[in-house]
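One protein chain is absent from this view; the other protein chains keep their places.
Let's turn to chain A:
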Amino acid sequence: MDLNLDAPHSMGTTIIGVTYNGGVVLGADSRTSTGMYVANRASDKITQLTDNVYVCRSGSAADSQVVSDYVRYFLHQHTIQLGQPATVKVSANLIRMLAYNNKNMLQTGLIVGGWDKYEGGKIYGIPLGGTVVEQPFAIGGSGSSYLYGFFDQAWKENMTKEEAEQLVVKAVSLAIARDGASGGVVRTVIINSEGVTRNFYPGDKLQLWHEELEPQNSLLDILNAAGPEPMAI
């Protein structure tokens, strides 16, 4: 089994951003892998850019951390010069400029989400290559492949805050169930006019899907458990 601990850190990842009536909900899993080894099982992929704008990071861990650090610094200066909170559109554009102009060297897909007083809640997806697309919901990362169909069916306009968050948690946990590179806990961040709320859903408290087993503490519990009832004729 080739563990390859020298492989660059990538966040296999499932990241999601969803708008609702009044704000946005961002969600992500928490697994960072180096090759086949999980380097960090509780990482925080939703990083703050400003008080009202957050970004979900996927792809190379180093690249996404450096890009978000630069943009946080630029936005800080921008906020001071502007005299009011930065808008989500400006944040997304700054990220896009870094991602596009360095597209040969960076390998990171990002979802920018936030709330500002001019446009309300907005989600911008910035995949590899540096496109910026404004969307009502965005998904990214390796686990997102399993969610396209799910969102086509489950997404609707003007959800409430609770509905949106439940949708995000459900989607991330479905992706965790199917994608090897996603796992750990589900973190969500809700941004609206009132502020920011961070939530945390530990992996063993998530709903079980098709053929998933109950989490067990010890193999001994499973082995010592009574077998299935013998069939009665």
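A few notes on this one:
As a working rule, a contact is a pair of C-beta atoms (placed from the backbone, for glycine too) under 8 Å apart; a residue touches a chain by one contact, two chains touch by 3 or more; residues count from 1.
Keep in mind that, in the parts below, contacts and distances are computed from a predicted model.
When the listed names "Potassium voltage-gated channel subfamily D member 3", "Translation initiation factor eIF2B subunit gamma", "Phosphatidylinositol glycan anchor biosynthesis class T" or "proteasome endopeptidase complex" are checked against UniProt, the chain not shown comes out as "proteasome endopeptidase complex".
Within the full complex, the residue among A:21, A:34, A:102 or A:135 touching the omitted chain is A:34.
Only one of A:24, A:61 or A:75 touches the chain withheld from this view, namely A:61. The chain that is not drawn here is touched, among residues A:43, A:91 or A:142, by A:43.
Although one chain is not displayed, its contacts with chain A can still be listed: residues 3, 5-6, 8-9, 32, 34, 37, 39-40, 42-43, 60-62, 65-66.
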